[in-house]
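Excluded from the complex is one protein chain; the other protein chains are retained at their positions.
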Amino acid sequence: MQLKEVLDKYPQSEDYLIEILMDYQKHKMHHDLTEEELKTIAKHLDIKESRVSSVVTFYSLFSLEPKGRHVIQVCHDVPCHVNNQTAVLNTLKTMLNIDVGQTTDDEMFTLEYTSCLGACDKAPVMRIGEKTFMNLTSNKVKAIIAEYRGRKHA
Amino acid sequence: MINLKINGIDVEAKEGSTVLDAAKEYGFDIPTLCYYPDLRINSDCRVCSVEVAGSNHLMTACSTPVKEGMEVKTNTSKVYNARKTITELILANHDTNCTTCARNLNCELQDLANTLGIEENRFEKVLEMDAVDDHNPSIYRNPNRCIKCGRCIEVCKDVEGTYVLENQGRSNEVKVAPKYGKYLSEEDCTFCGQCASVCPVAAITEKDDTQRVFDAINNPNKHVIVQVAPAIRVAIGEEFGHKSGGQWTGQLITALKRLGFDRVFDTDFTADLTIIEEGHELLERVKTGGTLPMMTSCCPGWINYAEQQHPDMLEHLSTCKSPQQMFGALAKTYYAQSSGIDPSDMYVVSIMPCTAKKYEAGREEMQSNEGMQDVDAVLTTRELAKMIRSQGINFNNLKDGEFDTPFGITTGAAAIFGATGGVMEAALRTVSEVVNEKPLEKIEFEDVRGFDGIKEATVELGGNPVKVAVAHTLKHAETLISEVKAGKSDYAFIEVMTCPGGCIGGGGQPYGTTNKKRIERIESTYRVDDSMPVRKSHENPTIQKLYDDFLEKPLGKKSHNLLHTHYHPRHKKV
Partner (left out) sequence: MPEQKMLTKRIGDINPLSIKDALEKGTYKQLEKALKMNRIDLIDEVEKANLRGRGGAGFPMHIKMMSTAKQESTPKYVVCNADEGEPGNFKDRYLMENDPHIILEGILIAAYATGASKGYFYIRGEYNQAISIMKWAIEEAKENGLLGTGIQGSDFDFDIEIRTGAGSYVVGEEFAMIESIEGKSGRTRVKPPFPTDEGVFGKPTLLNNVETYCNLPFIVDMGGENYSKIGTKTSTGTKLISLSGNVTNPGVYEVPFGTTVREVIEDLGGGVPNEHKIKMVQLGGACGPIIPEFMLDLQIDFERFEEFESKTGAGAIIVMDERQDLFEVLMRIVKFFQHESCGRCTPCREGHVHLEKLVHSFFKGDGNPNELYSLESLARVMHHSSLCGLGQSSPISIISSLSYFRDAFHDRMAFGGGEK
């Protein structure tokens, strides 16, 4: 989706900054925002770029760096931790051959931590893009990743 | 009045005042760090925490309004421990190489640690060194010393409306920086230096040029001359322990002579010259239907701002160079010729209350001799004080000296350049008399005096009422600009100064400058004016002689070449 299309969806008012950023970033293949795009948004909303920069660097869901096509976010807070989240994370690291904070060489996956996803009754959990996966085990994780890899050629 | 108890003592405080104010009134000093008079209170550092009965949590004295029946304790062990712990936390993430820091012994954090008796830090050092920003001629930013007090952000946003500095990121990774951590030189920074002036530590300072000046003084082949801006003489004493509101012209001159400058001149002289040129420019614009309102061009922060934000408004700016640059141009032409010195053997230093002047001096337009800047180095009031101290010159014991000729004879009109409205008043004194062809009955233009953000006045010129306006801080200037752009402005002449109060409140003035001190300096400025034998620029005999001997006439060819300039829209880099 073009930036202009996203901008046209919202009222031209500064309080929509976060909505616009979230919406636009979602449509980007590598889930990042560039300075050029942010400058356009600042201009459109008639706000200072320093403010946009401040917002983008404050909220953890925004990124100035390109990421893999699929961003895998693993919850590591206490309810997941006590339900063997470490095993899940280790499986992911081994399968993808990357550490947390890294992107695979084929730019398919980025592995990150996330703050609690609010599904603690189904811990451990992770999110790939907008989809949450619950009650994870190492085997389940292997199947999920295999499925995403399969999509690559689809 | 509100009645409350502080440390068991009955206290009366004004409604709307804070616990901090009330405590101070009764002799309880509560330490502060992020708090700064005149700035919006954000209570971020939490150093001024106090106990208030009924709350388990501590409250910050700077942000807590007094309440009837309130019971405050300012120095319990809980409070002391909190203050000490907070200060230790700051120190653990701060470059504490104090002895090699520009603010050593003049640092609010150092003072605080000393006051609280911190002799060791329980917390491990967690500072991760970051690159410093020394990519511009005016401001030096050292993030390793930043304590995230937020003062600079408040000044940049709230006072100036320039929005360059902002919190970037979050948690312990938060940085106070321009967008995406860029250099100030890549941003729309006007280099006004108000951030440096409120910084409690040495995270933002002026770029230090003292060594360059020492080198020039110590070079026997250089004829080193110095000019002093009008705002310096009413502030320099504060660096040496005096209260604000005095004036120290004579001691200042002697100190400069003792530092080894070959000639000590007064920027007031070229301030008078500015009035002649600018006054005639205004009259010319009015007569020939030129762009109005004309806007003053003495303030380099304002020029930067106009070029960055309002490239379509540059026609409104007076083409006159600032007094600093008029001085530089005359020094390396007229003075060089008349004293038989090759301009390349000259070194021109200015003492300015301003950090943007450092940038201005380096502009490529400011060369009257090809490839040679008219002004070679600009020092702030603070840098000058540092030089004086370093040379063992006891400022307070100095006898009064006198400015050298020819650039030493000045008027009261020039003296008030340092105060907001001063340039306007000086111009009005001259323009009125030139146009009306009779002496003013009252020389003071009270309407343009004072500390209001925007002031306006109507004066009678040749039988017609003419409206003028004065703004200090860019935030207030922006209001006037919007009016001009919207076609709602009927002003003929607008004075803009970037710093609150004008140059006397400049970004290079002594630390601890507050609006109260600014007002005292302004009052002192008007006292200087009152005491001058000549108070109108066009009556300055040396100026008349300068035109006779050298410049010929206002707005003439020579003036055009030496005293006027032009401006460029700045294309922002991404």
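Residue numbering begins at 1 within each chain, and the chains themselves are lettered A and B in the order written.
Just so we're on the same page, a contact is a pair of C-beta atoms (placed from the backbone, for glycine too) under 8 Å apart; a residue touches a chain by one contact, two chains touch by 3 or more.
All values derive from a computational prediction rather than experimental measurement.
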Contact partner of the left-out chain, one of B:Asp10, B:Glu173 or B:Glu370: B:Glu173
Check each of B:Arg46, B:Lys73, B:His135 or B:Lys475 against the chain that is not shown and name the one that touches it. B:Arg46
Can you list where chain B touches the absent chain? 41-47, 49, 56-58, 63, 65, 78, 81-82, 85-86, 89-90, 92-93, 122-124, 126, 148, 150, 167, 169-174
Of the residues in chain A, which ones touch the absent chain? 14-19, 21-22, 45, 47, 51, 54-55, 58-62, 76-79, 81-83, 114-123, 127, 130, 132
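The rule is short, and it goes like this: only the chains that are shown with their structure count from here on.
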Approximately how many whole Å separate the CA-defined centres of chain A and chain B? 46
Touching residues of chain B toward chain A in the complex: what are they? 163-170, 178-180, 187, 574
Across the complex, what residues on chain A touch chain B? 35-36, 39, 48-54, 57-58, 64
